[in-house]
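Of the protein chains in this complex, all but one are displayed in their positions.
== chain A ==
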Amino acid sequence: MASITSKLYSDDVSLLVVLLDTNPFLWSGENTTTNSLSFPKFLTHVFSFLNSILLLNQLNQVVVIATGLNSCDYIYDSSSSPTTVESLENGRMPALCSKLLQNLEEFLARDQELNKDESPPGIASSLLSGSLSLALCYIQKVFRSGPLHPQPRILCLQGSSDGPEQYVAIMNAIFSAQRSMVPIDACVIGAQHSAFLQQASYITGGVYLKPPQLDGLFQYLSTVFSTDLQSRSFLQLPKPVGVDFRASCFCHKKTIDMGYICSVCLSIFCLSLVRLTLVLLQLQTGRGRLQNPSSILD
């Protein structure tokens, strides 16, 4: 597990990227856990939490990315101002709520447009891999903005179940976050635990929490997730009991416990297609000799 070593900073200035799960199937009442927390109530908890982050330090920055069903987008950036170009050391707190809500509405309308034709069964998973990538891109931009920049971290507020088809993309995002020493925190508001987010917070050194009482979400957020990275080394933060390290196979996108791994490219397969794909890969990498092309199709 990568430990978070603060690079050169002595401040507690932080950049928090919040990934909000806006999956309509999650919030529309089919899921019993989130029945106790409706989307508007959830948003009030989140707004208060964002205000508290901006309160703690004048230079703190907050970016909100919405994770939709088919797309993701930046919803809010506290360092950008609509009217004039103002520097960060302004001391002004923009009207967070109205801007955020407006952008969120527009995003949801756009997301729904993309969804018109299909009707996926059950609760579809939201596009976590996309929003993780967007967050990491923003953080990389901040890293390159100069010698003095806030310490970034990512907070995922996720409720939808994991989509095994996103396994590869999510793992890639997790490893690149580990490389850049950006911790990924996770606060799961859905019914079941999320294996991907457990792995993410374990590998990057973040905190994983599934609050038992969603009515007090703000208290959980402010107690566990509001501390800056340097102070975290002195605090007892929740640790998950066990981490679900199961992978999903690349062929059927099913979660598997046992499988086959190609020694060349490390891709994971369940039993059925292993011979075919391995041979194809050998062809691609130029290894192996092919005597009879028709033998491939056996």
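The rule we apply is simple: contacts are C-beta pairs under 8 Å (C-beta built on N, C-alpha and C of every residue); 3 or more make two chains touch, one makes a residue touch a chain; residues count from 1.
The working rule: contacts and distances are computed from a predicted model.
A.B. asks: For the chain that is missing from this picture, which UniProt protein name fits: "RNA polymerase II transcription factor B subunit 2", "AL3B1 dehydrogenase", "hydroxymethylglutaryl-CoA lyase" or "serine C-palmitoyltransferase"?
C.D. replies: Going by its UniProt entry, the chain not pictured is "RNA polymerase II transcription factor B subunit 2".
A.B. asks: Looking at the full complex, which residue from A:F25, A:Y74 or A:F218 touches the chain that isn't shown here?
C.D. replies: Result: among the candidates, A:F218 touches the missing chain.
A.B. asks: Check each of A:S38, A:S145, A:S180 or A:S233 against the chain that is not shown and name the one that touches it.
C.D. replies: A:S233
A.B. asks: State which residues belonging to chain A touch the missing partner chain.
C.D. replies: Listed in rising order, the touching residues are 10-13, 48, 51-52, 54-59, 86-87, 89-97, 148, 218-219, 222-223, 226-228, 230-231, 233-236.
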